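A quick write-up on the structure given underneath.
All protein chains of the complex are present and in place, except for one that has been dropped.
What follows is subunit A.
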Amino acid sequence: MAPMVRYVFERLGYAAIVVWGAFTGAFFLLYIVPGDAAGGLTMGASGGDVEKLLAEQRQLLGLDRPVLVQYWDALSGAVNGDFGDSIYQRRPAVDVFFEAFPATLQLAFLGLALAVVLGVTLSVVIELTSWRWLRETLVSLPPVAVSLPPFVVALLLVQVVAFKLGWIDAFGDKTLLGLLVASLSIAVAGGGTVAQLLTANLRGALSSPYIESARNWGLSRFDVVVRHALRNAALPVITALGTLIGVMVGGTVLTETVFSRVGVGRLIVDSVNGRDMPVVLIAVTVSALIFVTVNFVVDLIYPVVDKRIRMEAR
């Protein structure tokens, strides 16, 4: 018990440092890149008073204060859950973010689920098929899928599913089918990654001695692959899930744009462009929290999936 508890606390400590680091990094990165929200707000203003407008906005927004004061304000606010108001929307950044958040979460998780289903199915079929030509064709799919940019997939899907078939609205579709199609656009690349990893590992697992024994017991090919080999081959894939979540969230930026869906991806891009510091900070903080949580959970799952990993081993 004790080592496990220590392990958990250690992990939590690292997690806190990662979140703080992400927050601080985002703040100072956004601060040192040229331009600020006052510039974004006054963009397009005409006449001779633009500089006056800029100075006035800067003062109203508190951007003329020393950077460390601004940082301390942002950090102490964030610790209390108050990230301040979005500069453009003029309402709490937390509200702005969490309005967009569920949609992105749905998209990313459905995308991840689809990626896993597609990837696993593909690699199992590759192992099971006895037709050489089919196998060869299928094996060539994952590298293609990985290299397809999500927005190309998204644009193709819009063309076919929305404009040609008319099954979904071309934009802002809130139906389940609309969500499914949108998540498919990010799942393709993720599915490719899963399939690539899994195919290689399955190959390795299938040539190991314990599979030989399983075959010798007279198990069916399906049982050998799915019941025995897959379980061992799955470990690296689980590790990769943490990274894949990041890929999924990244993919939502383009997917949300193409499908005109409201979401965090689009929000982050707009906020960074406009230097909307409060929105960027809440977005980065929540993303960092998700990342450390996922990795934390993955670390905890390891011993469960693979009994060879024990706490004592540490």
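By our rule, contacts are C-beta pairs under 8 Å (C-beta built on N, C-alpha and C of every residue); 3 or more make two chains touch, one makes a residue touch a chain; residues count from 1.
Note that in this section contacts and distances are computed from a predicted model.
Its record in UniProt calls the unshown chain "Peptide/nickel transport system substrate-binding protein", which is the match among "Fumarate hydrolyase", "Pyruvate dehydrogenase E1 component beta subunit", "NADH-quinone oxidoreductase subunit D" or "Peptide/nickel transport system substrate-binding protein".
Among A:V8, A:L29, A:L60 or A:V144, the one in contact with the hidden chain is A:L60. Note on the undisplayed chain: of the listed residues A:D82, A:D223 or A:D270, the one touching it is A:D270. Although one chain is not drawn, the whole complex shows that of A:T137, A:Q159, A:T175 or A:S220 it is A:Q159 that touches it.
On the side of subunit A, touch with the chain left out of the figure occurs at residues 33-37, 39-51, 53-54, 56-57, 60, 85, 88-91, 155, 158-159, 162-163, 169-172, 257-260, 262, 266, 270, 273-275.
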